[in-house]
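Left out: one protein chain. Kept in place: all the others.
When the chains are written out, they are named A, B and C in that same order, and each has its own residue count from 1.
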Amino acid sequence: MTYGRSSPFTDPFHPCYLWLAMPLAAVIPSPNTRVELREVPSPELEPNSALLSVELSEVCGTDVYLQRGLLDGVPYPLVPGHVTVGRLERIRGELFDVNGRRFREGDRVTFLDVHRTCNACWYCLVAKASTRCPARKVYGITYGAEDGPSGGWAEQIYIKPGTRCIRLDTEPALFMAGGCALPTALHATERADIKIGDTVLVLGSGPVGLNTIILSLMRGALRVLCIGAPNSRLDAALGLGASAVLNFQEHNEGETVEWLRSQNGDRLPAITIEATGDPDAVVKSMRYTRDAGRVVIVGQYTDHGPVSSEVKFNPHLDLNKKHLEVRGCWGSDYSHFHSAVEIISDARLCKPWEELQPRLASFGLAEANEALAAVSSGEVLKALIDPARGSHG
Amino acid sequence: MTYGRSSPFTDPFHPCYLWLAMPLAAVIPSPNTRVELREVPSPELEPNSALLSVELSEVCGTDVYLQRGLLDGVPYPLVPGHVTVGRLERIRGELFDVNGRRFREGDRVTFLDVHRTCNACWYCLVAKASTRCPARKVYGITYGAEDGPSGGWAEQIYIKPGTRCIRLDTEPALFMAGGCALPTALHATERADIKIGDTVLVLGSGPVGLNTIILSLMRGALRVLCIGAPNSRLDAALGLGASAVLNFQEHNEGETVEWLRSQNGDRLPAITIEATGDPDAVVKSMRYTRDAGRVVIVGQYTDHGPVSSEVKFNPHLDLNKKHLEVRGCWGSDYSHFHSAVEIISDARLCKPWEELQPRLASFGLAEANEALAAVSSGEVLKALIDPARGSHG
Amino acid sequence: MTYGRSSPFTDPFHPCYLWLAMPLAAVIPSPNTRVELREVPSPELEPNSALLSVELSEVCGTDVYLQRGLLDGVPYPLVPGHVTVGRLERIRGELFDVNGRRFREGDRVTFLDVHRTCNACWYCLVAKASTRCPARKVYGITYGAEDGPSGGWAEQIYIKPGTRCIRLDTEPALFMAGGCALPTALHATERADIKIGDTVLVLGSGPVGLNTIILSLMRGALRVLCIGAPNSRLDAALGLGASAVLNFQEHNEGETVEWLRSQNGDRLPAITIEATGDPDAVVKSMRYTRDAGRVVIVGQYTDHGPVSSEVKFNPHLDLNKKHLEVRGCWGSDYSHFHSAVEIISDARLCKPWEELQPRLASFGLAEANEALAAVSSGEVLKALIDPARGSHG
Partner (left out) sequence: MTYGRSSPFTDPFHPCYLWLAMPLAAVIPSPNTRVELREVPSPELEPNSALLSVELSEVCGTDVYLQRGLLDGVPYPLVPGHVTVGRLERIRGELFDVNGRRFREGDRVTFLDVHRTCNACWYCLVAKASTRCPARKVYGITYGAEDGPSGGWAEQIYIKPGTRCIRLDTEPALFMAGGCALPTALHATERADIKIGDTVLVLGSGPVGLNTIILSLMRGALRVLCIGAPNSRLDAALGLGASAVLNFQEHNEGETVEWLRSQNGDRLPAITIEATGDPDAVVKSMRYTRDAGRVVIVGQYTDHGPVSSEVKFNPHLDLNKKHLEVRGCWGSDYSHFHSAVEIISDARLCKPWEELQPRLASFGLAEANEALAAVSSGEVLKALIDPARGSHG
């Protein structure tokens, strides 16, 4: 924590300090240290902001990387937890949803974790690529404890002015079965531009991979193949409707190509969506896709450093002669988040997430280290943080 | 040459042999041998085929690779020369252009060098990616001398049934200033999807690179930057309207990034089209493009082997975080060829090719080795083969 | 029937006539006459053609219009029946599917009813709009009895060279539950470019409308609304998963707009697909769609004449200010047909058509007039022609 300047959020000698509540939060003090339970001062609300009582937040792969210090630009100490559900406890001024309906205290909402895409810069206004807006901030990742209670692993989170909130009319635990992976996967699936009848290969069987399987089927894929690990997650993939799965640890590239052909009428898939976190999978995604096909790369959110992150490919064979299209996919915007909430709140479309829900495990704030360990080991598909839960709940 | 079966084109003891004319052709007997002048028997015309008297053919970078044996699936001995102009000397049956107008003997035409994309296979009919049709054959590349006079470095070329011919109403030498590079560049530019006002970077200053500069400007690019070599070709790039050029041999990657920013309001180009032949340029094309931009790879037509063709990149930094799109671009189809002929035949649009025309040099059939050497060294932008020209013309 | 020239198919005095089999066919002799049962001479097979024993063909709305003489360019006498399933009874030469697998006598196949899109004209090769190829011919519509047994309402149909056949591995009756409406709806849905989460309005509840509902849901629509008639078909729409339906005969435009808003969070649908046959529905489709939405017109296959076909709209309010996109959609190509067969042959995706199947009724060749009447009155969703069925089956 930086003590260099006095802040009402962190400095007990600051004149505003005594007026503020002190919600509990799970904090990563600095890279590679254990999560600690701390009181984080609640801010004085700015006009048109709110305080949200957290019901559920989540622990995803990015949080594991955050704990290891593998992301750039993270202001430790950090309260992690980006996608979060809760109730608006206190509103100062007015908050509206995108349809112009005003929020009331007590409403259950979730919010786009991405904040401050500025709608004023060249990237926002000319390139129309708001996920590359330089002013972009993310709750629980690039907002730190110094910015107030800005992560979901806490009793309360401060909803800054301009945060995009949306009512949640379904059960928080069902929504969190999608969690942050769902808007990410929606963006990737949109960028994959799947046609009815296409065969889609999903590389990776973590939350983003599984959500991508769901959405590829929802887009009308004839069949979805999944290559991942461990077997428990591949079972989840089959349960969601994947036609066939392969454990990548047990087969080399040549065998995998044979397997893909055998599953798809002797032809490689039209579309591959890479959602693994492993740089090598990027080159494989090109080799596993048919000529004139399309590849979406959505699993490379972390730089593993100059040595381990670099991978080799043959531009003639892997790209140019194949007439292949490869699309990086970064972040997501409000349209994906809005759609995520609508889909998972729909009685018909929510079925696959009901299927996933039992694979999640809940942890109290005091169990954040256990939650991280469970996610890191792959023992659970995803961990949820439930601040109402005691340490031995 | 395969002597296994008797052919009227190559076997003097074949019963039809004596009936056929014997046009002269420049032949690559086998990889890494010198081009030889030979008589190649003219075929008996099949129904709805023709014999074309060659006026001009060309020597492009692919021909240099063909002479070195660097392309797969080439049936030596080979008469090179894919894009070719001439007059229909003899027609058997009926030939029509795409508008249903019948060709007459004496008409000046050119033809799509790609033949037999089958319109019957999964790639042609379902994927709609005819440049990946497995039945695809290319005059002067995958048709060999065994198939009859099927390359343009010859007095005559056999126009097989189903070959797409188009009338040429402009001067052959002007058309050849575009030559095979023009439809290739049209396909690449189409795939680049340039918007009016975009800044485009072209990597490479050979024929495809220079045609890409012309077409990027024609598509409304605000500015086109070119990185290539040698300086004489960069001068050509400036003459065509490039805003600024850089010799890649004199600057490392970091300096190049600085230069690009300095040329474009401190921002990297929106679109990069790679047309170099050098695998390393593929990774650079990604690094030289702005976030959320687009890269087209059209310069990797040859496999340089497992060692020298492989290049390293960082999928997180170079692709995923940049939200970049990378599109391989293979071959071209009749739509590009048709458009090429229309553009270069238009009094207004042809200007840039008039600019290029003086940079071409003509050679007779007996000078094919000199022509290859001139292209290989970069001494000329492109060499033309003019069968009517004597060896010391 | 034209008696002007002698044909082995129709002229008993033609020298080939006696050699040919005489399959039974249901024939529309001329517009507005009753269908008659006739013997139609089977042709001598050209190389790489075949004779198909018909198992099932269909009676769709187009056939009703054909009987009334409402389509241009139809060569009466006509054997109707475009989409058809059967077994290859006799093959002369070789027939292959798009994957290069050779067909054998006895194989069960269906085939694209569109034939002879030429792959040689400007529309096929430059505009890449093969459904507008001037050489295009359709079995059962623009091929007449004079062309041999070229419609499916017959014991046999002649599969001309170049016809695109595909193996059918599912039950013919299930495939026919999609029938000709399925590739048409696939084309329309593709052109609608539905995003996951969109609300889609389908105007029309005939076969194309119902198939469009299925496919819109398969593409990931959040909800599909249907406006049509009669109520039995609207029930079918609900059974397929439509969120809500409205009988267009019972509500005016203003009420309908209110209803649409009430079903979709006070917003008009993002996408409307018109599949009605009624010109007025085209203007309504624009008014029922939200600003910046998209409309696909696939229901206007017939010209009702200068008076009744013309409709009025306000370009300012209905189109320009709405920033609306309106896309006509004509015919379908092999890609749609191929996909149709793959989808309906898939154990998971075929479910909705299993739902539709009981709404079809089968008729023998001798009952073709009854079949037309049943389709015309809307009493059945679609009639099938089963040549093996006796007149009182």
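We adopt the following convention: contacts are C-beta pairs under 8 Å (C-beta built on N, C-alpha and C of every residue); 3 or more make two chains touch, one makes a residue touch a chain.
Here the structure is a predicted model, which is why all the values come from computation and not from measurement.
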| item | value |
| --- | --- |
| Hidden-chain contact residue, picked from the options C:I273, C:C329 or C:A368 | C:C329 |
| Listed residues C:T33, C:S232, C:S262 or C:N314, member touching the removed chain | C:N314 |
| Those residues of subunit A which, in the complete complex, touch the missing chain | 96, 98-100, 119-122, 125-126, 128, 164, 333-335, 338-339 |
| Residue ranges of subunit B at the interface with the undisplayed chain | 99, 186, 189-190, 195-197, 215, 218-220, 222-223, 241, 265-266, 339, 342-343, 346, 348-349 |
| In subunit C, positions touching the absent partner | 122-123, 127, 129, 131-132, 267, 270, 279, 282, 290-292, 297-304, 306, 309-317, 319-331 |
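By our rule, only the chains that are shown with their structure count from here on.
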| item | value |
| --- | --- |
| Subunit B against subunit A, contact positions shared by both copies (same if over half, else different) | same |
| Centroid spacing, where centroids are CA-atom means, of subunit A and subunit B in whole angstrom | 46 |
| Multi-partner residues of subunit B (at least 2 other chains) | 122 |
